[in-house]
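Shown here: the complex without one of its protein chains, the others still in place.
Naming follows writing order (A, B and C), and every chain is counted from residue 1.
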Amino acid sequence: MHWEFVIPGYLIVFGSLATYVVLLLGRIRAMAQRVPENKRSFLE
Amino acid sequence: MGRAGLLADAALIFKKDLRIERSSKVVTVQVLPFAVMTLILFGFGISPDARVLLGSEESRTVLAQVTPGLIFIAVLFSALLALGRSFGVESSDGTLDGLRLAGLDPAGIFLGKAAAVMVQLAMVSAVVTGGAFLLFSVDVGWSPSRAVLLVTTVGAATTGIAAAGTLYGALAAGLRVRDTLVPLLVIPVLAPVLLGAGQAADAALFGAVADGWPWVGALALFALVYVGVGILSFESLLEDA
Amino acid sequence: MTSDGAVVQLTDAVALVGGFPALAGATLTLQSREVVGLRGPNGAGKSTLLRLCAGLVALRRGSGEVLGCDLATRGGRRAVRRSVGLLGHETSLYDDLTVAENIRFWSGAHRADDDDAGAAMDHLGLSGRLADVPVAGLSAGQRRRTAIAVVVARRPRLWLLDEPHAGLDSSGRDLLDRLMLDAAASGATVLVATHDRGRIDDVLTRCVEVEGGMVRESVDG
Partner (left out) sequence: MSALTNTLVGPSSSKVSRVVGIMAIIATVFMLLLALVWSPPEIDQADAVRLFYVHVPSAVIALYVAFTITLIGSIQYLRKRSVFWDLLAHASTEIGVLFCALVLVTGMLWGKPTWGVYWQWDPRLTSTTVTFVLYTGYLAIRRMDLDPAVRSKRAAILGIVSFANLIIVRYSVEWWRSIHQSATFGLDTQLDDLMLFTVFWAVVTFLLIFTWLLIHRFRLAWFEHQASTSSLDDAIAARRAERSHPPLAGESV
């Protein structure tokens, strides 16, 4: 019972998280190209 | 700078802001009519003939029933305009730089500006409350204790709104998008004030007076917290480096 | 005060305005009683240099000291502000207040003497009818006179003037030139950004060229 609420709920939660991950990795890759190799690491 | 310096600076800014209001009359001839217009719009939006049943016989118009909330919604919206004005006069022509250069105590600037906003808001609240009673035909059995509760509520609420609003106005000072950003920042912060003031005013108008005082206490606590936060943080907010 | 008595001592000063290095290495030394002109094209960094000296802009790199206050520290920047008089492009006046109200407010804010405020108003010809006119109703020149009066009333030790002649008529210019000379004579120092040529050269002790955010030291005026 009530699966019509459960399924969209899980789709929204994990869909949003997955979308965020993809966008985040895309932004990181784009940004990394603008940072020289020697300045990427946080731990110096 | 000692305590005397702080209060002197606060008084200087307070008088300056009220003097600006006295000659420009922005709050008096723009914000005040806006607040009254908001009340009239509530009448348009909420059918004036709709009634709520109070018992088997008694009933009250919906408008009268929700008056406590409507008063403070109107005050809240007016506060946004008043705050915009308060920081508008500082953002033009480099006066904020001038205040920085003068070496005024930042906490004094905060107190002065917040107090000026508070006085203006108290005026708006008085008119809005009176207007709501007239327009929405609120039938209240008046007693001194109810009046005292209502006045205290308005005082505590406007102090809280002015303190928090001044803090957030300074957070957005110098930004081109200040006018749209301040409402976004301030409205969620003031949500508890609306809630508390609505409850307290409801107790003052229709309920048991004793139920209202705890809410007034909460409003006073809110105001106190924000006055404190403002005093502590204004220095680093004004310092742009 | 530094040991050599310099009022302003900047070395390779870098200052950012919204992330942009408006000052990209300014070296400048000003002695007491000097009246120094700042020249340079628009956007050269003159205004930022003045604001840096006033303690309004943070020193990002290099070193800087004004009236003995270290511009690299927040405390130093705050301390220096009270002893300098900055007149920028913006006049720091409240449009809705009258000339007299503005001058009285700013004198009060600076803890200046009331008599000095009155004298400054007299001196700049603002005591008559103009005193009760809201600043919004003033002409550009009158507005500038009011702003100058605010600075004069404070008796700053370092005057930082950003194109102060803009909008002034010839009597106003003469008055301003005399004010700068008087200030220097009484022991203050004046740093003035200006595009003017001619008469002002008699006032200036020397001239400094600003370009590309850098200061070219001391070219004889």
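Here is the rule we use: contacts are C-beta pairs under 8 Å (C-beta built on N, C-alpha and C of every residue); 3 or more make two chains touch, one makes a residue touch a chain.
None of the values given here were measured: they were computed from a predicted structure.
Q: Name every shown chain in contact with the chain that has been left out of the document.
A: Over the full assembly, the chain not pictured touches A, B, C.
Q: Determine which one of B:Ile46, B:Val62, B:Val119 or B:Leu195 touches the chain that has been left out.
A: B:Leu195
Q: Check the options C:Val7, C:Ala24 or C:Leu49 and report the residue that touches the missing chain.
A: For the chain that is not drawn, the touching residue is C:Ala24.
Q: On chain B, where is the contact patch with the chain that was removed from view?
A: 167, 171-172, 174-177, 181, 184-185, 187-189, 191-192, 195-196, 199, 218, 222, 225, 229, 233, 236-237, 240-241
Q: Considering the whole complex rather than only what is displayed, give the residues of chain A touching the chain that is not shown.
A: For chain A, the residues touching the absent chain are 1-3, 5-6, 8-10, 12-14, 16-17, 20-21, 24-25, 27-29, 31-36, 39-40, 42.
Q: Residue-wise, where is chain C in contact with the chain that is not depicted?
A: Residues of chain C in contact with the hidden chain: 14, 16-22, 24-25, 37, 39, 41, 58, 207, 209, 211-214, 216, 219-221.
Please note the rule applied: only the chains that are shown with their structure count from here on.
Q: Determine the centre-to-centre distance between chain A and chain C, using the mean Cα coordinates as centres, and give it in whole Å.
A: Inter-chain centre distance comes to 52 Å.
Q: Which part of chain B faces chain C closely enough to touch in the complex?
A: 9, 12, 16, 19-20, 23-24, 89, 92-95, 97-104, 239-241
Q: Which chain C residues qualify as touching chain B in the complex?
A: 54-58, 74, 77-78, 81-82, 84, 86, 88-98, 101, 105-106, 108-110, 134
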